[in-house]
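One protein chain omitted, others in place.
Read from first to last, the chains carry the letters A, B and C; within each, the first residue is number 1.
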Amino acid sequence: MAHAAAATAGRAHERGLDVYTQKVGMWIFLCSEVMFFAGLIGSYIVLRFGASDAWGEPGEVLNVPVTAVNTFILICSSVTMVKAFAAAQEGDQKSIKIYTLATAALGALFLGVQGYEYTELILHSEWQGSHGFTPQAGLYGATFFTMTGFHGFHVFLGVVFLSWASIRAFRGHWGPNNYQGLEVLGLYWHFVDLVWIILFTIVYLI
Amino acid sequence: MDWSLPLNLSTQGVVIDRLFWIIAVLTGVAFILVEAGIIWFSIKYRRRDGQKAHYTHGSKKAEIIWTAVPAVILAVLGIYSGGVWADIRGASALPQDALTFNVVAKQFEWNITYPGSDGRIDTADDFVVRNQFHFPANEPVIVRLESEDVIHSFFVPELRVKQDAVPGMTIPIWFEATGTGEYQIACAELCGLGHYSMDAQVVIHDRADFDAWSAGQAAGN
Amino acid sequence: MSDHAGEHKAPNYMLIWLYLFILTVAEVGVAFLPIPKAIIVWSLLIMAFWKALLVAMYYMHMKWEPTRLRLVALAPLPAVAIMIIVIMMEYV
Partner (left out) sequence: MATIVAEGTGQAILEEHHPQTFLRKYMFSTDHKIIAIQFLIYTLFFLMIGGFLAIMMRYQIAWPDQTLPGGGILPESMVASGYMLPEFYNSLVTMHGSIMVFLAIMPMLVGVYANYLIPLQIGADDMAFPRLNMMSFWLMVPAGLLTLASFFVVGGAASSGWTLYAPLSARPDLSGVELGQIYWLLALVLIGLSSILGSVNYITTVINMRAPGMTWFRMPLTVWALFITAILGLLAMPVLSAAGIMLLFDQTIGTTFFLPEGGGQPLLWQHLFWFFGHPEVYILILPAMGFTSEIIAAGSRKPVFGYHAMVWAIISIAFLGFVVWGHHMFQSGMNPMLGLSFTISTLLIAVPSAIKTFNWMGTMWRGNLHFHTAMLFAVGFVAMFAIGGLSGIFMASTPVDIYIHDTYFIVAHIHYVLFGGSLFALFGAIYYWFPKMFGRMMNEKLGKVHFWLTLIFFNLVFFPMHGVGMAGMMRRIYDSSGYAHLQGIQDTNALITFAALGLYASGFLFAFNFFWSMKKGKKAEANPWNATTLEWQTPSPPMHGNWAETPVVYHGPHEFSHPDVEDKDWLAQNERPDVVSPAGGGH
């Protein structure tokens, strides 16, 4: 990322978005992510409309309290992420390290809780008289695992990138002249959080 | 091959064919306009050294004309098509109390459930015949399409009827034959390796013949 | 370098966090209230939308971005709306 700012400035260009290229690129990429999740969520809505009897009441199978805590974890990771970015802008090296690392850790924690949730569902729950709530458990199971699974996959990628950002933080890479990488990564991370907000509501609570 | 639509034997077919030929004329005119224009320009304005092309960025007037004219034609066509479509497939187009058949598609055959002697479907005297669809001419009939496995499509060219049979759905369509004879149901949706040979016999009778045939079948059951 | 993110006073990120926290608690609470399902669903959707908006506006800095970038971000929404509405019409 060292030359990112210089590179953009070095290119004589027509007035574009007045925003540096990496950030524009990330927003555009997020547009496609919106469509991807819209495909999944749209299918969920349609399938649920078509066969509403196949769905459980909130809390019937899915463990809402645990997931609420998990949601809270993800929200916390969003605030640490944005704090890391703010720290980079101010050049507060100590905070940068703490916050990037915290974000990565919270992301990993989220995945851990999700893993626990999956295991419990698959091994120890009852759904429509049969043992275990799996992706094969009708449309309810299929949509649940597909949507939360793909979200989890996005979190996983985020954790990988965040670990890389943390390593860089410890090498003193980020600072007031070099915060773009954190900002772009932050956009991705907040988007993943945002998707979760929607998923949590429609999958667990409605 | 003679560039015509095959024999038409249904009331809907009359309207469909008329619409087909209306569009053929409209698009035919557009076709000649475009192709003749291209050929003419290609010859008339071919390269001549030492002469410059006419410098212009376009003409508002011309552009408005060739936007508006197609727009109007297409709008009229759309509304007309919509009307015909509503008559054929609209929610209220399905005739009341018409003779009804269940047609169930599966790889690679058509099973037709007949209403039997009481003329009503879903009663005890219904009977099923495989790959033979008999029905009377000159009255509307309803076909309730279902499929047991994958998507098939109920296609009888002479009746100008085509409708997919989708597993998990029951789709009613109707038509009225204007003549008698023997034809074929073809399957028009790729449904597996036997798709090409998923045909069934269609026999359109007079009402009296149909009743006689139906009674004979019911007795044979 | 014409980046606006650095020009505004940083918002109080913790306050947004508190907001999100309260809304999450409220959502979980509402979901189990003994009131008609339709009311629950609509209030949940509104709260979820509100939370999403908070994240986008403050954490993703949409509030301070130039309008053109906001338009980029909003571009897929009409497509999403069309897709979902039309597919839903299968059931009316």
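Just so it is clear, contacts are C-beta pairs under 8 Å (C-beta built on N, C-alpha and C of every residue); 3 or more make two chains touch, one makes a residue touch a chain.
Quick caveat, the model's predicted, so the values are computed rather than measured.
Enquirer: Which displayed chains make contact with the chain that has been left out?
Expert: Answer for the hidden chain's contacts among shown chains: A, B, C.
Enquirer: Out of B:121, B:151, B:203 or B:218, point to the residue that touches the absent chain in the complete complex.
Expert: Of the listed residues, the one touching the omitted chain is B:151.
Enquirer: What residue numbers in chain A mark contact with the hidden partner chain?
Expert: 1, 3-4, 6-8, 10-14, 16-17, 19, 21-22, 24-26, 28-29, 31-33, 35-40, 42-43, 46-47, 50-51, 54, 135-136, 138-139, 141-143, 146, 150, 161, 164-165, 181, 184-185, 188
Enquirer: On chain C, where is the contact patch with the chain that was removed from view?
Expert: Against the missing chain, chain C presents residues 72, 75-76, 78-79, 82-83, 86-87, 89-90, 92.
Enquirer: Against the chain that's been left off, what residues of chain B make contact? List them.
Expert: Residues 1-6, 12-13, 15-16, 19-20, 23-24, 26-27, 30-31, 34-35, 37-38, 41-42, 45-48, 51-59, 62-63, 66-67, 70-71, 74-75, 77-78, 81-82, 84-86, 88-91, 107, 149-151, 153, 155, 157-158, 160-169, 171, 183-184, 186-197, 199 of chain B touch the chain absent from view.
What we mean here is this: only the chains that are shown with their structure count from here on.
Enquirer: Measuring from the mean C-alpha position of chain A to the mean C-alpha position of chain C, what distance in angstrom results?
Expert: Their C-alpha centroids are separated by 15 Å.
Enquirer: Approximately how many whole Å separate the CA-defined centres of chain A and chain B?
Expert: The separation of the two C-alpha centroids amounts to 49 Å.
Enquirer: Could you pull out which chain A residues touch chain C in their complex?
Expert: Touch residues, chain A against chain C: 5, 8-9, 17-20, 23-24, 27-28, 30-32, 34-35, 38-39, 41-42, 45-46, 49-50, 58-59, 64-65, 68, 71-72, 75-76, 78-79, 81-83, 86, 89, 180, 183, 186-187, 190-191, 193-194, 197-198, 200-202, 204-206.
Enquirer: Inside the complex, what are the residues of chain C that reach chain A?
Expert: For this pair, the touching residues of chain C are 1-6, 10, 13-14, 16-17, 20-21, 24-25, 27-28, 30-32, 40-41, 44-45, 47-48, 51-52, 55-56, 58-61, 65-66, 68-69, 72-73, 75-77, 79-80, 83-84, 87-88, 90-91.
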